[in-house]
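Provided herewith is a single structure, encoded as structure tokens, for subsequent inquiry.
Removed from the display is one protein chain of the complex; every other protein chain stays in position.
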Amino acid sequence: MSSAAFTETVAKAGVDWHSDEMKARRKRRYAADRRLQIYGIVAISFALGFLAILIGSLTFSGHKAFTQTVATIEIDLSGAKVDPNNIKDADWRGIVRGALRAQMPGLSRREERKFFEMFTSSGQFLVRDAVLADPSRLNGVSRFAIPMADPIDQLAKGEISRDTPENQRRVNDQQIAMFDQLVEKGVISTPFNWGLFFNADSRFPELAGLAGAISGSFWSLLVCFIISFPIGIAAAIYLEEFAPKNKLTDLIEVNINNLAAVPSVVFGLLGLAVFLGWLGLPRSAPLVGGLVLALMTLPTLIIVTRVSLKSVPSSIREAALGVGASKHEMIFHHVLPLAIPAVMTGSIISLARALGETAPLLLIGMNAFITSPPDGVFAASTALPTQIYIWADSPERGFVARTSAAILVLLAFLVLMNGIAIYLRQRFERRW
Amino acid sequence: MNIMSEATVEKALDQKMSDANFKMVGKDVSVYYGEKRALFDVNLNVRKNTVTALIGPSGCGKSTFLRTLNRMNDTIEGCRVTGKITLDHSDVYDPSVDVVELRARVGMVFQKPNPFPKSIYENIAYGPRIHGLARNRDDLDAIVESSLKKAGLWNEVKDRLHEPGTGLSGGQQQRLCIARAIAVSPEVILMDEPCSALDPIATAKVEELIHELRANFTIVIVTHSMQQAARVSQRTAMFHLGNLVEENDTDKMFTNPDDQRTQDYIMGRFG
Partner (left out) sequence: MSGYLIAALALAALMMTFVGCARARATQNGAAEKTHSRPIYHGLNAAIWTGVPAFIFLLLWLGGQNSVINQLVIASFPGAENLDPSARSLILSEIRQVAAGNIFKEPTPEIQAAVAHLKSLQQISTVAMVAVVAATMAIGAFLGYRVIGNRYRARHSVERSVTYFMMFSSFVAIVTTLGIVASLVFEALQFFAKVPVTEFLFGLRWEPQIAIRADQVAGQGAFGVLPVMFGTFVISLISMIVAVPTGILSAIYLTEYADRRFRAAVKPLLEILAGVPTVVYGFFAVLTVAPAVRSLGLGLGIPSSPNSALAAGAVMGVMIIPFISSLSDDALAAVPRAMREGSFALGATKGETIRKVLLPAALPGIVGGVLLALSRAVGETMIVVMAAGLIARMTLNPFDAVTTVTVQIVTLLIGDSEFDNPKTLAAFALGLILFLVTLMLNLIALRTVRKYREKY
């Protein structure tokens, strides 16, 4: 060490840390530190604020769709001309109109048309189906709930303001007056909208429901689960426990990681070209939707399963092999059962992701307009997210609230599934 | 304040030394990690321009004590320090104390060399830059050069100042870290087993460096190796189970310690 360096040191030593300059400098440095912290808080608040606004606005616009304005009307069917043996073909339109006319007698033809417009145009079918379900209603007076048409529903819920000029709203003054009369007579009520869950899709918002979409999603997820769960676990076991380390397995590994990040719409293209185009499977079917979703979730499932297999300690493997178990027995009797809670958690979370997936289902036609729930995996159907897309695209005002409500239902399912996954994780997951 | 601390220091003295020679004074220092107590009322003084070695079996609290001196324990969640530590008579744990200033004055070198993933030059320049010790580029160049020279690394790296510091050998990396600490012109340098990750040749170089640095800095070194303590230090403190067992001149400590436990440890009966 040269002594020249040391003389320099002495000159340099002794910084006056308490000089005003140094103090001011430290103050600036601390301020910069605080600024960074504030930026962080601002960033988090932005993200969480957005989440709050998202949920808040959806709840705000969606909660109204959980009730439906209906008119409860008494119809005396004993006098009506209905053939008990052919209920279906009776003049239900005339019967319902007659009953409605009785509520508001003495209207001119024009006024009457406006009055009928206030009720759902499918009221006749609702009454018919109710009677078909319970023919004893033919024998006397019974009450039927007839949903109000969308504009009146909006009026009742305050979405249409009475203060807007008449030519700018979809209900005219006369209809408002008639509606108020009905309210006074106690005919109008707004019960819980069970139709939202038990009706299939409809062009009329007041009748549109999610039954088709929910069962479509159910069938799709079922197919997705049946295919991706065993294949995912088998592939993970093979890659983690059996596969030799060579170029091929490396390729598979890179491939799986990449596949997990391929945009979902590309899987839709795959489904369209291969399942619909080449294999000729039916369009819009939950079977195809499930297949596409299965291919999409498979990479994630394999990755999750491999991680949980890896976390089972080698002592357990050695113990099993030590008592003479074959490699297969070691894995299927000891390792897999220990890993299965984590695998279940992972697959439920993957299924939840698949439930929210929209784009690939659009491409294979699960955005069709279908008015009855599918009865299996081959029937044309929609799914919850595609139903949301369809409704979001519909011009009727009532569909805005329905869309939000459908989103809330979808989110409820997601929360439920993730909740189960979290419960499973906390209840069964072992830490080694 | 001044009178108070002088009185405290006076009390802490059990040797006939003028307190002016004490750079840092620890009085009744205890450290808790959550519920667990790691250090029990340690009284230890660090003398100016002296190398003080802290020895003892692993887990005895010597590193913990070292880290209280520049408040590195603050970065550990749930760590609490009681008692009093002064640097030039002012309390290190006083709320008005600025840790940034404290750590600039009390530098530290760690067990494993930890150069930043930057160039050699940037590693050294980092401290002076954040503290504003250089007015211009030439100043900074001068600080980097003199620090590297002081750390005895200049000749080895002067042609590759802008290559990454992580590319150096282990011993060079550790000397780089020492140079990095020196660049801020600290008054005290704490070293936490600085040679434990180095090979014997690199260790010898670092020890030589410590020896030379004593002229300008006060050094506290935690070491696992008795021989190293004997070679580099003038004062030695022996810790055991969170207690300070004995503090003495290094020569006396290794020939004729006052405490039986020290003797046992040095003779290799435990540890």
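For reference, chains read A and B in written order, and residue numbers begin at 1 within each chain.
Note that in this section a residue touches a chain if its C-beta (ideal position, glycine included) is under 8 Å from a C-beta of that chain, and two chains touch if they have at least 3 such contacts.
It should be emphasised that the depicted structure is a prediction, and the values quoted were computed from it without experimental measurement.
A.B. asks: Kindly state which of the options A:Phe144, A:Phe179, A:Phe225 or A:Tyr389 is in contact with the chain not pictured.
C.D. replies: A:Tyr389
A.B. asks: Which of A:Ile146, A:Leu309 or A:Ala352 touches the chain that is not shown?
C.D. replies: In the full complex, the listed residue that touches the missing chain is A:Ala352.
A.B. asks: For a quick check of understanding: of B:Cys60, B:Leu140, B:Cys177 or B:Leu209, which residue touches the chain that isn't displayed?
C.D. replies: B:Cys177
A.B. asks: At which residues does chain A meet the chain that is not included here?
C.D. replies: Given the touch definition above, chain A has residues 29-30, 32-37, 39-44, 46-48, 50-51, 53-54, 57-58, 61, 230-232, 234-235, 237-239, 242-243, 251-252, 254-259, 261-267, 269-270, 272-274, 276-280, 283, 295, 298-299, 302, 326, 328, 352-353, 355-359, 362-363, 365, 367, 376, 385-386, 388-389, 392, 400, 403-404, 407, 410-411, 414, 418 touching the missing chain.
A.B. asks: Counting contacts across the full complex, list the positions on chain B that touch the omitted chain.
C.D. replies: 70, 72, 75, 77, 99-104, 107-108, 110, 112, 114-118, 126-127, 130-131, 177, 180-181, 184
Quick note on the criterion: only the chains that are shown with their structure count from here on.
A.B. asks: Distance between chain A and chain B based on Cα centroids, please, to the nearest Å.
C.D. replies: Taking the average C-alpha coordinate of chain A and of chain B, the gap between them is 60 Å.
A.B. asks: For a test of understanding, state which residues of chain B touch chain A in their complex under the given definition.
C.D. replies: 98, 100-101, 104-105, 130-133, 143, 146, 149-150, 152, 154, 185, 209, 212, 215-216
A.B. asks: Once bound in the complex, which stretches of chain A touch chain B?
C.D. replies: 1-2, 5-6, 8-10, 12-15, 17, 22, 25-26, 29-30
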